[in-house]
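Every protein chain of the complex appears in place save one, which is left out.
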């Protein structure tokens, strides 16, 4: 099997429907596959800047979960949450947890830190030069601010941090990304700063980005510092909700949780939770986020404390990456999902982050309750793929 | 804002177009949003078992990358690789790496381990009872095998492993999942085994799953043991390919890599790589995989060795989760993407896993080369969203 | 301040008292310090092979803890445990835990794995050569066994394991170290195997040891696999012992433990325990062990389960390094400490390992109980350095 390369079409219409059609035709012929299901004419131009070699679309089904009552700093009210997934039971499970939250009086949500960093390594001549470079950067925050302002109207450089390493100086640029998730913005802007610094220092060699930023990977550095939106959600889950809606009890949940906490320490990881990766992925796919960041975001902590007959659940996620502008957020099917959540107006990013936090909290409650009561597998069997007679999925 | 709960429609047509339409209508009214873009009539039934409370679809654009020449145990030939993403430059970058692989003579790919495990905690009366339970399980592999055979025709239980912990016995069920990614299968089957064991021991209490399995999270346990498909891909990247196609050099790449390796040790993670999370996510979204597993899969190792004037690149991913049946793999738009890769026939899962490995290798090469040459950000600027006059995206 | 180098004395008496005296004199003059307290004439020759540039001795005080009743596979009976430390309250605290164990009927101890590994990286020409080398090693276990037998009469090579990495083959040599802690033996023997392999392959380049062995550092690799003696100790701590001797309760301990388990997950480590590092260090210093291994051994798990009104404590330490021959075990003051434990006869190493496990268990119990009851700091104040009127230290 020898492939011809994808022909390069005229630059002018790279993102036109015509260009997509021609690629679709070429791909169908080249592979001999019927790719018609991937066609969706009429909106190719909307994907300008989001994709290359565009030849079609995959569809992911979206289910609605909730409503979930949030009483956050930014997210306030009852939210219906769109979740895109192909994993059966996921929406039902999260929805169940959301209703449990709502019936318990709602969850408090919070963005406790809002910083995203990118970093570069400058290869100076020796440690003294590294120290001098650090002084230069500290003394030239004005011109650096100008460079930032040229690169973004919304994001702000909060500070520079420094990690000296021999003759290298690692500089950590820490930003408030405003409504964008921010990685593209800070990559663009930080590189501009690096170029400025290099220019001012005789073409000083630099590596950008440096591995310190740990982008999309599980690192102790980002787990400890937080990166992106650092969020927290908590709810006092009422005894009667546990008993009636979740058909379990505080004792069963605590017994399972205690077991998990100890065994979790055998696994050697960063934090402990049941499956926040699922909620972040499904809500992220619905709202146009970059879900590859689940490699970082999956590490959070779920804590549970008995309070009388109730249980206080707290989910902490140090490194969540969401935005309401940029990325896939303005695409034809993603924008409506943000609208459902009321997250399209300027200044909505923290609200969205809190909705993610509340969603993850719901998922933790639901699956902990289900497993504690051994309902977990039975739910899978009832709703899972290719099982006969699926029951109602709304509870 | 007070929400009404989603009305429960008749069970019989939960997955019918009519049911999806009614939910769509309800959601539009309830939220006051125009959700028409999410409509795609005519195939709701195909999503039976993949989603609940289904009210529409999101579309992700798919680009084609490659071709990439693989010389694996299972994946052999030139592959065009469909990647679904909304992150600009991703497809172009991976495609560039694929062509570099192909021009260098292709990549060798391998599934070096193929095991997925699930585990349960049995709460016996005391350590002696835990030891006795272990003996019972070891002596009753026949009846356990029958339980497995009732639950799956394809997956196989390879062995049971044991971690005693006080009066608890953690039992690790290790399977070959055949063509399925496998988590649903092993969850179902393992729970059946647990129920059998509990029945045979007077209703012995158990927790299933136990936290040991580290599902969808970064854990040392799975990073060290491997879980799912453990894959490797390597290529001897030719000097002329580095110089001409990638416009960089072996020295520049090694200089950046060495810098990354050291700084990577400051971050405290599991393995080191540039961005395999991106490739796994985009190829996974195209082919119907559960991309929430990126929380585990993102931890791999990219190694580079000079060999004369060339560079030998090796990517190792211990915990990759892919299947060619189950999950979203048979859905209307995902099946064609598997067809493009020739991965629909029985026995294709390891082939698909190798294509993932080769894809990730391409991504590592491309981004290392680009950053080593400082082309990285410039490429972002050229192709990134909302930049004027994008150039050709096929190289 | 410019130093003269230490004069080189005649080789013949490097380890004689005369040589130590001359170095002592030289050091006193060179530094202008009164070093007389470090003198201990008459036994310099006993330290042959344990130290270089020997000019004196430090003294560490040894306290006796216990007795602790162990009902292990190897350690059976009541043990008085010598602990060398300069940290006030340590011996008293461990002793308190030991008595609690004894009063509860004793602890069960176990060496559940007994393997120590060392590894080398062979730099072959390409991945095919790496595979061929692996085959060669697998086919030549006979000649490798001969090399091992030449290097040690006691240790045994159990197996070779392989980690291919590009054109490199990492070979993991796994041994039973017999009564020795073993690192010197396996270093010597493994290097001999490497030299043999290199000779048989035209002077093949190798790096020995490879970083994979993670010697004396905290690594997921060794935490997950275990290295050295992998030990476990457990005791059912009786309610009356908690109430009367430890002046606390099961509820207070569990409340503190649960809190620790959750917060421990915020720290991101390997396992969770209170302070096993202290017990391993103090018992190791008394018995001539290499306490730098605490860098590895400090990572263990302390688990607690309610059983009726009692608590089942289990301590698991995957990587403990102890021996009863070699290292400092036969030195004038260390040998008597091994004699106190009945660990000088051939075949005593596993017994000693179990005593370490039981000792660590005692330390966990004591400190958990103390903190749970907030006695911790008060005990520190009463026994700590420079506090007036220290009370009896035997309880």
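Going by the order they are written in, the chains are A, B and C; count residues from 1 in each one.
One rule holds for everything that comes next: a residue touches a chain if its C-beta (ideal position, glycine included) is under 8 Å from a C-beta of that chain, and two chains touch if they have at least 3 such contacts.
Note that the coordinates shown come from a computational prediction; the quantities given were computed from them, not determined experimentally.
J.: Consider the whole complex, including the chain that is not shown, and state which of A:16, A:140 or A:167 touches that chain.
T.: Once the missing chain is taken into account, the touching residue is A:167.
J.: Looking at C:109, C:124, C:147 or C:210, which makes contact with the chain not pictured?
T.: Of all options in C:109, C:124, C:147 or C:210, contact with the hidden chain holds for C:210.
J.: Using the touch definition up top, pick the residue from C:285, C:349 or C:365 that touches the left-out chain.
T.: Checking each option in C:285, C:349 or C:365, the one touching the absent chain turns out to be C:285.
J.: Out of C:141, C:243 or C:267, which is the one that touches the chain we can't see?
T.: Among C:141, C:243 or C:267, only C:267 touches the chain that is not shown.
J.: Given the full complex, what residues of subunit B touch the hidden partner chain?
T.: Touch with the absent chain occurs at residues 220, 223-224, 258, 261-262, 264-266, 268-272, 301, 303.
J.: Mind pulling the subunit A residues that touch the left-out chain?
T.: With respect to the unshown chain, the touching residues of subunit A are 108, 112, 126-127, 164-168, 220-221, 223-225, 232, 234, 236, 268, 270, 301, 303-305, 307, 312-314, 316.
One rule holds for everything that comes next: only the chains that are shown with their structure count from here on.
J.: Measuring between mean CA coordinates, which chain is farthest from subunit C?
T.: The most remote chain is A.
J.: Hey, how far is the Cα centre of subunit A from the one of subunit B, in Å?
T.: Their C-alpha centroids are separated by 17 Å.
J.: For subunit B versus subunit C, what separation do you get between their C-alpha means, in angstrom?
T.: 40
J.: Subunit A to subunit C: how many Å between their CA centres?
T.: For subunit A versus subunit C, the centre distance works out to 43 Å.
J.: Got the subunit B residues that touch at least 2 other chains?
T.: 165, 168, 220-221, 268, 270
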